[in-house]
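For subunit A:
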Amino acid sequence: MAEAHPVGFQWVMEAKKRGAKVFHVDPRFTRTSALADTYLPIRAGTDIALLGGVVRYILDNELDFREYVLAYTNAATIVSEKFADTEDLDGLFSGYNPETGSYDHASWQYEGQEGNTTVRGTGKERDSASGLEHESHGEPVPAQTRRDETLRHPRCVYQILKRHFARYTPEMVARVCGIPEEKFLELARAWTENSGRERTGALVYSVGWTQHSVGVQYIRTGSIIQTLLGNMGRPGGGILALRGHASIQGSTDIPTLFNLLPGYLPMPHHADHPTFDKWVDSIRHPGQKGFWGNSRAFAASLLKAYWGDAATPENDFGYGWLPRMTGDHGTYQQVLNMIDGKVKGYFLLGQNPAVGSAHGRAQRLGMANLDWLVVRDLFLIESATFWKNSPEIATGEIVPEECRTEVFFLPAASHVEKEGTFTQTQRMLQWREKAVNPPGDARSELWFFYHLGRVLREKLAASTKPRDRALLDLAWDYPTHGAHAEPSAEAVLREINGFDVATGRPLNAFAEAKDDGSTAIGCWIYTGVYADGVNQAARRKSRHEQDWVAAEWGWAWPANRRTLYNRASADPEGRPWSERKKYVWWDPDAGEWTGYDVPDFEKTKPPSYRPPEDASGPAALAGDDPFVMQGDGKAWLYAPSGVLDGPMPTHYEPAESPMRNPLYGQQANPTRKIYEHPINRINPSPPEPHSEVFPYVFTVSRLTEHHTAGGMSRTVPRLAELQPEMFVEVSPELAAEVGLAHLGWAHLISGRAVIEARVLVTDRLTPLRVDGRIIHQVWLPYHFGSEGLVTGDSANDLFGITLDPNVLIQESKVGTCDIRSGRRPTGPALLDLVGDYQRRAGMPPDRKVPIVTTDVLGGENAAGSTDEQTPEAAARDGEDHA
Partner candidate 1 sequence: MSPDRPVGALFRRFRERLAAERTAVANRTGGEPGSPTARGVGRADSGSRATGTGAGVGRTDAGARDAGLTPHPPRDAAPTVGRRRGGKGGRGGEQLTVPPAEFTSYYGRPVLKPPVWKWDIAAYLFTGGLAAGSSLLAAGGQLTGRPALRRAGRATSLAAVSASAYFLINDLGRPSRFHHMLRVAKLTSPMSVGTWILSAFGPAAGIAAVAEVAPRLPPHGVLGPVRRLLPPTGHAAGLVAAVTAPALATYTGVLLADTAVPSWHEAYPELPVIFAGSALASGAGVGLLAAPPGQAGPARRLAVAGAALELWGAHRVENRLGLLSEPYAAGTPGRLLRAGRALTAAGVAGAWLGRRSRLLSAASGGALLAASVCTRFGIFHGGVASARDPKYTVVPQRERADRGA
Partner candidate 2 sequence: MPDANSLYGPLDPAPDAGWEAAPPRMGFFTDTSVCIGCKACEVACKEWNGVPDSGFDLLGMSYDNTGALTANSWRHVAFIEQPRPAGHRTPPFAGDPTGPAAGSPASAAVGAGTATDTGTNPGLPPGRPESAARMSTGPEFLGMPGAQPPGRGAGAESRSDFRWLMMSDVCKHCTHAACLDVCPTGSLFRTEFGTVVVQEDICNGCGYCISACPYGVIDQRKDDGRAWKCTLCYDRLGAGMTPACAQACPTESIQYGPLDELRDRAAQRVATLHERGVPEARLYGHDPTDGVGGDGAFFLLLDEPEVYGLPPDPVVTTRDLPQMWKRAGLAALAMAAATVAAFVGGSS
C-alpha cells in the first residue's frame, strides 16, 4: 500500500500512531513491509490457504462475533443434503461437469430450494463473466429459509464452513504458504483480538488478489473472515480494495465492459434475454427481497436515456436495438480473434496493452493483424509504435513493410485540460475543473466520441437499414462550447444522474426512477450526483469545516453513502454495538435512522419491522436485514449461487505452479477460463511432467515511482530518473544458486517469452520452505517497455492467459519461469531459446491443459473446452500489488 498508494497509506500510519497493529502479507518485502509491525512473506498464489487458516482458527476457537453472525449472516441457514464438499470430492464440489469444466449449482442451494436456481451449467456464465451478477443482483432466495439458531445442525452453514476449513491447520498453512506456524498464529491472534463489539479490523487488498485464477475466491475468503468477526458495515472495518487507476471504479460503474451496461445492468444474452421482460426479470427476480426489485425502472430509464423520444413502452424502450452477447467477448478473446484475423478495427483509449496486458507478444501480434487501429493517448506509447519499435521487429515476427495495420494516433487531452468526474476507489465522484485548453490537436474523449457520433449519424442520415436506426435515433444532442465545440460534461453528468422527461428536472434519488418512460437515467446508482440541479461531485467543503466523514466533499454512490451496509454498525435493535464504534443508529424518538453517515437503510423502517409473507423488493427486507442488496438481506458466509467456482473458497494452486496442491488431488481451479491457442502455451505444473523446466516462481507489481505500463511515468523525467531501469529482485540464496551478481544481467524464460533485466540481489526477498522443499521467488516491476525516456523489457510478456471464471481477469500475479545469468539472445535466436524450453517442457502448440487432476470422477481428464455462453460482473483493478 505504501508502495502503490502512498497517500492512502497516511491513514494506516494514522491508525498505527493510535496503536493499531499493521500486518503485511506479500511475496516480497516492500516499503509497506518496512513500516508494518509484522511482515509475512508468502508464496504467491496461496492466500486462500492463509485466510482459510484464519477462518479455521476463528471457528475452532469460537472467536466469531456470535450475535452479529447469528443476526446478520446466513450462518444458521440449512443447506441442501445434496451438497458435497471438497472434503468429500478431493477438491471438487458437487455438481461439477468435466465436459463444460463448470458447476451445476442445484446441489449448493439452501434446503428446500434446490429447484430454485436459474443456474445450471455455468460455462456460459463464466464466458460472459456473469457469475457475480447473482451476488450483486441477488440470487432468488425467499425470505424464509430453514435456520438453526443454535448453529448445531450438521448442515447449517456454520458447521459446513467448519468442516470445509477443518484441514486449513497452522501446519497446513506452513506447508502451503511457507509461513511459519508462529507467524501465522500471531496474525490470527491479532486479527481476532482486534475484532468484535468494541474493536474492528480492516482488510486491505489490491490486484495482488484480483489477478489470479481464483481471484474472486480470495476476496470471498476475506469477506468470510470480516463477516465472522463482525467487521462489515462498521467504522474501522470492512474490506478495502485499493484500485490502481483514477477512475477505474467509474469504469465499472459506467462500464466500458462487454458484459455490462451502466449501473451493473447486464448486457443482454441472445438466448437468455430474448425480450425486455425476460431481461429485466433476470435481474430483479420477481418476488425477491432487496433493492434490485426496482430494476425494471432502472433498465427502462437507461434505455430512455439512450434513445430519448424513440424509446417508448410500446417498443420496449428500444431494447431490441441492444447488441446481444453469445459468449466470451472479453479483451483476451478479442486479442486471440485479432491474431486469427477476425477483428477489423481496434480502439485504444488511454490504454497500453502492449505492455500492460498479460502476454504482451500476443497483444502486439494481434494489433499487427488488424485493418486499422486508433490510439488516443498523451504520448506515443508502445501500443502505437508496435509496427516499428516492438520486440517482434527484432525477432522478425513483425516486418513493417508487411504489416498492413493502418494506425491513427490522436493526441488526447490531459486531466487538467478537460472537466469531468473521476470515481475513486471508495466510490466517490470528484469533479475536476478545467485549467487550460488542450494543446494542438489534443482533444478529450468526450470531444472525440461526441463528434465521431455526429459524423457517423451524418453519414448514415439517408440510411433506411434497420441496423442504423439505433444510431440515428440515439439521443445525441449535447450542448457544445468553445472554439473546438467541446461537448458539455455537465450536461452528460445530468443525463447520468437522470431527469424527469417531462420537466427535465434532475432526479434526487434512484427511488424516483419509473418504468413507464417518464424518467431517463444514464446510470441509476449515480442518481443524486446532480440532486437539486447542483453538481454534488464538485463540492469542495474543506475537511476543516466538517466532521471526519466529510460527507460534503464530492459525492459517493449510492446516495452519498460513505460506508456500505452501515446498518450493521448497530445491533438488531438498532443500538450501536458499542459507544466507541457508533456510526449509524435508530433514533426511537425521531422514529428514523440517523448517525454520522447516510444510513444504508430505509430511513424510517424500524428495527422491529417484519415483512408480510407476500412482500417483495425493498419492502420484503426486515428491520434487521442490513445487507439490503442481498436476496435475503444477509451476508453470505456460504454462497449458494453466484460464485462459479464454489460456494466456499478452496485453495487451488495457480495455473502455473512448481508444486503439487498439498490440500487436494485437484491441482488448480477446475473452472478457470483457459484459451487453447497455439500462441498461448501454459507452462506445465504437477501432476504433469516437466514442471521442473520452469523451477522458479515470479510475480510482478508496481513501484511507487512508476505507473502501470509506464505511459505516464517513463515519459516524465522526474519519475524516470528515480527508477531508471528494468530490474529483477532476487534473494542472495537464489543469486548464489544461479550465479547472479548484483547489477549484473539476468534473463527470465517462460513458455511465452524471454526478457532481460538488471539484477538486484536483496535480502528483501527470501526463499520459502514449502511442503518440504525450497521455493525461490523473484519479483519484477512491469512498468517497462520500448518507448519513453527509460526503457526495458516488459515483465507481462512472460505471462500466459488464464482467467478467473467469475470476472475473466487474467492470472498475472504469479507464473513459473527459469532465470539465467547474462543478457538474453536477440533476433531469431530469442525465439529458438523459447522454442527449446517449450520442447523440453513438452508444450506443443496443440497441447491440452489437464483441468481435472483428481480421479474422484473416475480419472477422466476433461479438457477445458467450454459450452455455449451468457452475461455480467464487477471486474477489478488492473495493476499494482497486494
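Methods note: contacts are C-beta pairs under 8 Å (C-beta built on N, C-alpha and C of every residue); 3 or more make two chains touch, one makes a residue touch a chain; residues count from 1.
The candidate set was assembled so that all candidates are chains of the complex that A comes from, given by their letters.
What you see is a predicted model; the values in this text were computed from it and never measured.
Of the numbered candidates 1 or 2, 2 is the chain that subunit A touches in this complex. Listing the residues of subunit A that touch candidate 2 in their complex gives 2, 6-7, 9-10, 13, 29, 31-39, 41, 178, 180, 182-183, 186, 704-705, 717-725, 727, 731-733, 735-736, 739-743, 758, 760-764, 766-769, 774, 789-790.
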